[in-house]
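So, chain A:
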Amino acid sequence: MNLSAGIAFQVLQSVFVVLAAPLLMGWVNQCRAWLQNRTAPSVLLPYWTLAKLFHKDAVIARDASPLFRLTPYVLFGCMWLAAGIVPVLATGLPFAPAADIIALVGVFALARVFSALAAMDIGTSFGGLGARREMLIGFLAEPAMLMTLFTAAFISGSTQLTTIVDTLAHRAFAIYPSLAFAGAAFLMVLLAENARIPIDNPTTHLELTMVHEAMILEYSARHLALIEWAVAIKLFAYMTIGIALFMPWGIAAAGDWSALPLAIAALLAKLALAGAALALLETLLAKLRLFLAPEFLSAAFLLAVLGMLTHFLVQA
Partner candidate 1 sequence: MEITLVLGVPLIGGLLLALTGHKRYAAELNALMSLATFVAAALLTGRVIADGPMTALHEQLFIDPFNVFLVALTALVAFTTALFSRPYMRIEQHHGRLNAARLRLYHSMYQLFTFMMLLCLLSNNVGVLWVAMEGATLTTVLLVSLYRTPASIEAAWKYFILCSVGIAQALFGTILLYFAAERVLGPGGTALLWTHLYAVRHQLEPTVVSLAFVFLLLGFGTKVGLVPLHNWLPDAHAEGPTPISAVLSGLLLNVALYAVVRSKVLVDGALGRNFSGDLMMGFGLLSLVVAAFFLSRQKDIKRMFAYSSIEHMGIVTFAFGMGGPVAAFAGLLHMTVHSLTKSAIFFTVGHASQKTGTQNMADIRGLIEQSPTIGWGLVLGSLAILGMPPFGVFTSEFMVLTTAMHEHPWATPFLLVALGVAFAAIFGKVQPMVFGETTARRLPHPPALVPVFLHLALVLLLGLYIPPYLVEWYRQAAAFIG
Partner candidate 2 sequence: MTGLLPSPLGGSLAVAVCWLLIAALALLPARNSLFARRIAFPLGALAGLALAALGLRAVWLPPESLVLPLGLPNLPFHLRIDPLAGFFLTLLGAVSAGISTYAAGYFRDEGARRVALIALQYHVFVASMAFVMLADDAYLFMVAWETMALSSYFLVITDHKLPSTRSAGFLYLLIAHLGAIAILLCFGVMSGGRGDYTFDALRAAHLSPQWATVAFLLAFFGFGAKAGMIPLHAWLPEAHPAAPSPVSAMMSGVMIKTAIYGMVRVIYDLIGGVRWEWGMLVLAVGAGTMLFGVLYALMQHDLKRLLAYHSVENIGIILLGLGMSLVFIGSGHPVAGALALIAALYHTLNHAVFKGLLFLGSGSILHATGLRNLNDMGGLIRKLPKTALYFLVGALAISALPPLNGFVSEWLTFQAALQAPILENGVVRSLVPLFAATLALAGALTAMCFVKVYGIAFLGKPREAQHAPAGATGHDARGMELYGMAWLAAGCCMLGLFPSAVLLMLNRVSASLTGQGLSAEALKSSWLWLVPTATQQASYAPIIFLAVIVAVTLLAYLLVRRFYHGRVRFADPWDCGFAEQSPRMQDTADAFGQPIRHVFGPLYLMDRRLPGPEDPAPRFSLKIEDRHWYWLYLPVARLAEFVSAKIALLQQGRVSIYLLYSFLTLLALLVFVR
Partner candidate 3 sequence: MSLANQIVNLLAALLLLIAFAMLSQRRILTLIKLLAWQGGALAASTAIVAYSTGQPHLYFSAGLTVALKVGLIPWVLHRLIDRLNVRWDIETLINIPATMLIGIGLVIFAFALATPISQMASVFTRSTLGIALASVLLSFLMMIVRRKAVPQVIGFLAMENGLFFAATSATYGMPLVVELGVALDVLVGTFIFGIFFFHIREQFDSLDIRHMEKLKQD
């Protein structure tokens, strides 16, 4: 692998993720609409929404601090960074060693902290409420996520996503019970972290139960657009992490142009499937009361830990 090809792959993947993320969002919404017997909006609707928002004038509360205006960019940057770390299209990207799975979780945490802080900045009652709930969900989701990743890391003996994916993709097929636990836990974390049902409802407003929406109530126009976009990238990143860990087959190696078309195709197929599954889940599940959220997430955490322990027990 030469460096320039690697960088080209890196740039390609980053741009691809950023551009494709709203599409995934649109796809999930479309599937959900179908499943709920509604007329589905266009799959491209998120793009139009973003464009519309970017055109508007931003309205900001009078006493907002610089932190408030900085946060959308930070969020967007964080998610973009995450998109660059995860081996979406190819493994062995030149940037990948700069951050491993722990750093990846760190990036998500950084984004969460900033969005929570921004929510509290204006000093409204909903902002504080949202921040508090977001951090409540975060404090359980984050370790669960980390433990899930650790299970994979123990299997492959590395915390580099590249190495993990390489190991998992190129091994002889074997059933890892630990990965089953981890997969379940990861799914739960994914739902919680991306503000999906049963923890949060991405389409709700003006409800006392909202979490993520409560945090971004004060945002408008381009700031809101960036946040929405970041949310889309986050969902995309999570899904690709899931794919990388549990369905890594077909991924290309950086610089291997010939494998790229296949990788893209495989990725799109897998994402389509995952998106549909997500929509299905969201349709089947009901939203939990907020105070059941910790139980849900501690279950995820315990599953993840159990997965890790299973790994040791089965290995030993």
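Simple rule for what comes next: contacts are C-beta pairs under 8 Å (C-beta built on N, C-alpha and C of every residue); 3 or more make two chains touch, one makes a residue touch a chain; residues count from 1.
Regarding candidate selection, all candidates are chains of the complex that A comes from, given by their letters.
Everything numeric here is computed off the predicted structure, so don't read it as measured data.
Note on this complex: chain A touches candidate 2; the remaining options among 1, 2 or 3 do not touch it here.
Looking at the complex, you find that chain A touches candidate 2 at residues 54-55, 57-63, 65, 67, 73-74, 76-78, 80-81, 84, 95, 97-100, 102-103, 106-107, 109-110, 112-113, 116-117, 119-129, 131-133, 135-136, 138-143, 146-147, 150, 153-154, 157-160, 163, 205-206, 217-218, 222, 226, 291, 294, 301, 304-305, 308-309, 312-313, 315-316.
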